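Our next item is chain A:
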Amino acid sequence: MAAPEIAALESIRQTLGDTLFYYGFSPLVKIAVLLFLGILPLITYLVLAERKILGYMQARVGPNRVGPWGILQPIADVMKLLVKEDTLPKQAVKWAFILAPCLVVGPAFIIFSVIPFGPVAKPGAMSWFITDVNTALLFVIAMATIGVYGLIIGGWSSNNKFSLMGGLRSAAQMISYEVPQGLALVGPLMLAGSMSLVKIVEAQSGPGKMWFVFPQILAFFIYFVAGVAESNRNPFDLPEAESELVAGFHTEYSGMRFALFFLGEYANMIVISAVATTLFFGGWLPPFGDTFPVLAVVPGPIWFALKVFVFLFSYIWFRGTFPRYRFDQLMDLGWKWMIPLALFNLVLTGAIKLIFFPHN
Partner candidate 1 sequence: MSQPSQPVNLSFDDSHDGLFAKGEEMELNFGPQHPSTHGVLRLKLKVDGERIIDCYPIIGYLHRGTEKLFELHPFFQNVPHTDRMDYVAAATNNLAYVGAVEKLVGLVVPPRARYIRTILCELQRISSHLLWLATHAIDIGAMTPFFYMFRERELILDLFEQYCGARLTLNCMRPGGLPHDLPVGWTDKCRELVEMFPAKFDEYEGLLTNNRIWKKRTVGIGILPPEVAIDYGVTGPMLRGSGIAWDLRKAMPYEAYGEVEFDVPVGKNCDTYDRYVVRMEEMRQANRIIAQCLTKLPEGPVMAKRPRVMKAGKDSEVYYGIEGPKGEIGFYIVGDGTPNPYRCHVRAPSFINLQSLPELAKGYLLADLVALIGTTDIVLGEVDR
Partner candidate 2 sequence: MSDEQDAKPPGEKPAAKPKPAHHEEDPNKPVWEKDPTAPEWQDGSSDPLAQALKEEFGDAIESARSFAGDLTFQVRRDAIAQVCASLKTKHAFTYLVDVCGADYPKREPRFDVVYHLYSFAANRRIRLKVMTGEDTPVPTVCGVWVAANWPEREAYDMYGVRFEGHPDMTRILLWEGFNGYPLRKDFPVEGIDTGSAIYPEYYEPSAGPVAGTGTGWKPAKPPAEPVEKPS
């Protein structure tokens, strides 16, 4: 779809000048729009969707009291969390206790700045992404790693044994799953030949090209499983593991700080889904390449959102179906299966590329 070409924007551009417009005004507007109209409502309604879907899977109807079909439930939840008492344990390490939720939420939101939700704009309009960094993939990995520190710090600073165990578990999980996740991302990277996410998406379109999920099914699988583990979702929700560790790293958190952890978890889910969409499922591209031109009528961002929703649904579906791994089994899975498979995939991709497409 054409980027928003509004006359007002054009006049602002002329007033501010190109530099200020493209590097100052435009990103700020996009961030504001993305954050307040995109991510935050999406997260709050993702919570509702999760409760609804889980409810339907579990022979019940989920929240349906606040507003018709419960659509005002997230607002009620947010209000509740905002006005609840925000307890600070007496023996907690205060600065770390306060810092931890921010460390979880911040990086998760920052990642959205490099994710392309739609195609590059024609000159004179805003693109459907905040910025296109040529090392975007590294940026994504780096930021995703920071989020885990929040869990560890939160678990440690609470001065609670269950929290500490949750923190340690999340540390173990991070170490085990960062590696296969990173390695899995190298596959599409090699195929696309660029670290820019926009370039990677563009490399999946055009004649003779296909979504990277087909050549890189293994990498996609590893990435998604590792992603589920990274975002601490069932069946890898060990750091919380409410039946074992009460609530894991956020046992002592309440009110808005707890809400931030919650926000971070769901933001991470969206990030993982968005990155998976971008790298493996052609981002904003319509399915079936150019076979059905009618599909291209639907704007790119909508395709992007649809694909993300599919992933989010499977997240919820997993939560509704699977038991939880034990933490040593989780690490077994990471080290003994995922990393060798990811390495194998890497070697295979490299070899095929070297032999069959040496000039690509």
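Criterion applied: all candidates are chains of the complex that A comes from, given by their letters.
Here is the rule we use: a contact is a pair of C-beta atoms (placed from the backbone, for glycine too) under 8 Å apart; a residue touches a chain by one contact, two chains touch by 3 or more; residues count from 1.
In this text the structure is predicted, and so the values were computed from the model without any measurement.
Here chain A touches, in this complex, candidate 1 (chosen among 1 or 2).
Taken together, the chain A residues at the contact with candidate 1 in this complex read 54, 57-60, 161-162, 165, 168, 234-235, 237-238, 241-246, 319-329.
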